[in-house]
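With one protein chain removed, the remaining protein chains of the complex are shown where they sit.
And now, chain A:
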Amino acid sequence: MTTLTAAPKTTPPPVRTRKPTGINKWRRRIPLLPALIFTIVVTQLPFVATLVISTFHWNILRPGDRRFVGLSNFTFVFSDERLRTAVLNTVVLTASVVLISVLFGLGLALLLDRRFVGRGLARTLLIAPFLVMPVAASLLWKHALYNPDYGLLNGTLNAVYRLFGADNGPTIDWISSYPMPAVVISLVWQWTPFMMLILLAGLQAQPGDVLEAARVDGASPLATFRHITLPHLRQYLELGILLGTIYVVQTFDAVYSITQGGPGKQTTNLPYEIYLTMFRKYEYGEAAAAGVVVVLGSIVIATFALRTIASLFREEISR
């Protein structure tokens, strides 16, 4: 097994056929040119535009007042209290969603790696939350589950309280009282199946003979898990954490539809704050500067992600 310490840049391994030369090289490149050009135009040019806009003072409500201001938008971004809160909220939201769903996902994957009655059906039911449209899931949690008057959570509490003779259960306004946990829980519910699928694939890629040997040698299940399964799972855990982070950092749907960033700014994360700056305050320069900061942050995460993917990838082609 390859280790993770190596740099992501791989020298192309020797795969099939002889070295192409001259005109042949270009003939080989032709099939990938359309995709390459398309990708550069649609994904790279907007970022260049963002960079340029970020150096302007630009509010479309005051069209005459557009001017070059250098880096002052960035000074604003780093000193603005709203944005700092948004950064903090993004970190809290992303870290809790990813870590909790990895833990749940690991638990479920370990269970589903064993045989039991209805395992196939259980697996199918478990991936359903991930397949519900994210906006639909957010609205479902907000209105059908969290609603203080007729939501399923308070409804169930009420039913249980009445069962034990009380008149009424507590009326908890889940979203106002616990805004961040409310968003986190709905996202954990959606992302746990994703983690489970990746970790389950990792568990099933475990060489059976090693586990067999451990059992023959009389290793306890716990020791087997700690010394064989966990090290093997490490890169799958990393992959799950990194891909999860990359997707969850970008969370917009859930914040938009469950809390609108509120109450106050308690659940405003960076994507939502940038959206507000752009479409509510119309401060294009500031929104672009915040965007650049988000891109830089993502590059840091992406570097780790690419490294992990590269190591799995090398393993695959050397197989």
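Following the convention adopted for this analysis, a residue touches a chain if its C-beta (ideal position, glycine included) is under 8 Å from a C-beta of that chain, and two chains touch if they have at least 3 such contacts; residues count from 1.
Basically, contacts and distances are computed from a predicted model.
Student: According to UniProt, what is the chain that's been left out of this complex called? Choose from "Cytochrome P450", "(2Fe-2S)-binding protein", "Mannitol ABC transporter permease" or "Pyruvate dehydrogenase complex E1 component subunit beta".
Tutor: Answer from the record: the omitted chain is "Mannitol ABC transporter permease".
Student: Quick one: say which of A:88, A:136, A:166 or A:223 touches the chain that got left out.
Tutor: Looking across A:88, A:136, A:166 or A:223, the contact with the absent chain belongs to A:136.
Student: Kindly state which of the options A:71, A:103 or A:144 is in contact with the chain not pictured.
Tutor: Result: among the candidates, A:144 touches the missing chain.
Student: Name every residue on chain A in touch with the hidden partner chain.
Tutor: Against the left-out chain, chain A lists 8-10, 12, 15-17, 20, 25, 28-32, 34-36, 38-39, 42-47, 49-50, 53, 107-108, 111-118, 122-137, 139-141, 143-145, 147, 149-150, 152, 154-156, 158-159, 162, 189, 192-194, 197-198, 200-202, 204-206, 208, 211, 236, 239, 243, 246, 249-250, 252-253, 256-257, 270-271, 274-275, 278-279, 284, 287-288, 291-292, 294-295, 298-299, 301-302, 305-306, 309-310, 312-313, 316-317.
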